[in-house]
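Only one protein chain is missing from this complex, and each of the others stays in its spot.
After this line comes chain A, so read on.
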């Protein structure tokens, strides 16, 4: 099995690397101190099994899993037993190892991974699914009984405001009696992303991202924890 390690702690990576040497069927390809580097690697390499830490700065193990469309098998390695129940909600998680790791328990986890029938199934590339726009490049909104045409790519932000949404474009803002869900269905998925329950943004208009917010034009928009992995997938990260 081709495997990689993702753990921000050098000591943990050293220990797992050593444990891997005891298992002839394991072929350790790489180790990474953070999830972002691993995502780039998974885009270009076939991996059967990931040893993944949960607690990592910026991007947790669970955030990482959510970015993978078809993740390989994953063995969580953590000092924290309290996420065990959450962990097994993910089909790809084979086992949950609590640090400090020892060889007998590690071997058992590998046996479980093998029993899950890993046959070098590659991790799928992290790609953004494209959905056809339902309405071409234009969107008509009803304001005061007039249907007003809005050029979709010019929209940079949609904000929910009670029973209304505010559609912000390069030139003008429109307040429309509608819902975020309705307009989301009309916007192309490759351009727009819901980053928070009250906000949809045009990802091409992002100026920068800091912690849990994005700057878009002059608006600082919060990014919810659950939407952050999808946002990170959309970025052409160096």
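As a convention for this text, a contact is a pair of C-beta atoms (placed from the backbone, for glycine too) under 8 Å apart; a residue touches a chain by one contact, two chains touch by 3 or more; residues count from 1.
The rule is short, and it goes like this: contacts and distances are computed from a predicted model.
Peer 1: Identify the UniProt protein name of the omitted chain, choosing among "HPt domain-containing protein", "Sugar ABC transporter permease", "Chromate transport protein" or "STAS domain-containing protein".
Peer 2: "HPt domain-containing protein"
Peer 1: Among A:46, A:80, A:138 or A:170, which residue is in contact with the omitted chain in the full complex?
Peer 2: Once the missing chain is taken into account, the touching residue is A:80.
Peer 1: Touching the absent chain in the whole complex: find that residue among A:84, A:103 or A:235.
Peer 2: Here the residue in touch with the unshown chain is A:103.
Peer 1: For chain A, which residues touch the unseen chain?
Peer 2: Chain A touches the missing chain through residues 8-12, 14-15, 18, 55, 57, 79-80, 99-100, 102-103.
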